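The excerpt is restricted to a subset of chains, each kept in its original location.
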């Protein structure tokens, strides 16, 4: 799983029919300090996550289909939680003790 | 899933027999601003996407085979939707509120 921030959404008419009704958001991967660390991706959202939310998502098609107990749909990424707080230490500080 | 732009197609005679008849496009991964963000890949297309289309695709062999309700074919990527509009904010603007 990875941390990310919701930065947008996709409007799409022509698509695979099993994607109809599924909200697709654009998420920018970020580190625990909130800094961007990879290219944006597109994920499904079932948690009503708003613009700017800090979330974590999984990228694993088979797993998503199973836990949704739905018929198989062409999805690879999905938000699975929203973040209230990130507790972290700078790794160099951890090593200094 | 990722955003991408169709930039070409592949002509191929010698191939696995289950790939026959499947249209293979070259897609360049792009960000929500349309800027390229990774190396081009090859994906199947069942949505009649044209040159230059903004699309999103999945990369997940098992999932593709299941939703197509076909026999297993050696495919890993497939376009699953075409993009009408991308709504996004620059992450720095989101953080400033």
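Of note:
As written, the chain order gives the labels A and B, with residue 1 at the start of each chain.
One rule holds for everything that comes next: contacts are C-beta pairs under 8 Å (C-beta built on N, C-alpha and C of every residue); 3 or more make two chains touch, one makes a residue touch a chain.
Quick caveat: nothing in here was measured; it's all calculated off a predicted structure.
Here 2 identical chains are displayed in place, and the whole complex they belong to in this file is assembled from 5 copies in total.
Heads up, the rule we're going with is that only the chains that are shown with their structure count from here on.
Here the spacing of chain A and chain B, counted between their Cα centres, is 19 Å. On the chain B side of its complex with chain A, the touching residues are 1-3, 29, 31-32, 37-38, 46-47, 56, 58-60, 62-64, 66-67, 78, 80-91, 94-95.
The residues of chain A lying in touch with chain B in their complex are 5, 7-16, 18-19, 24, 26, 28, 34, 36, 39-43, 51-52, 61-62, 65, 72-77.
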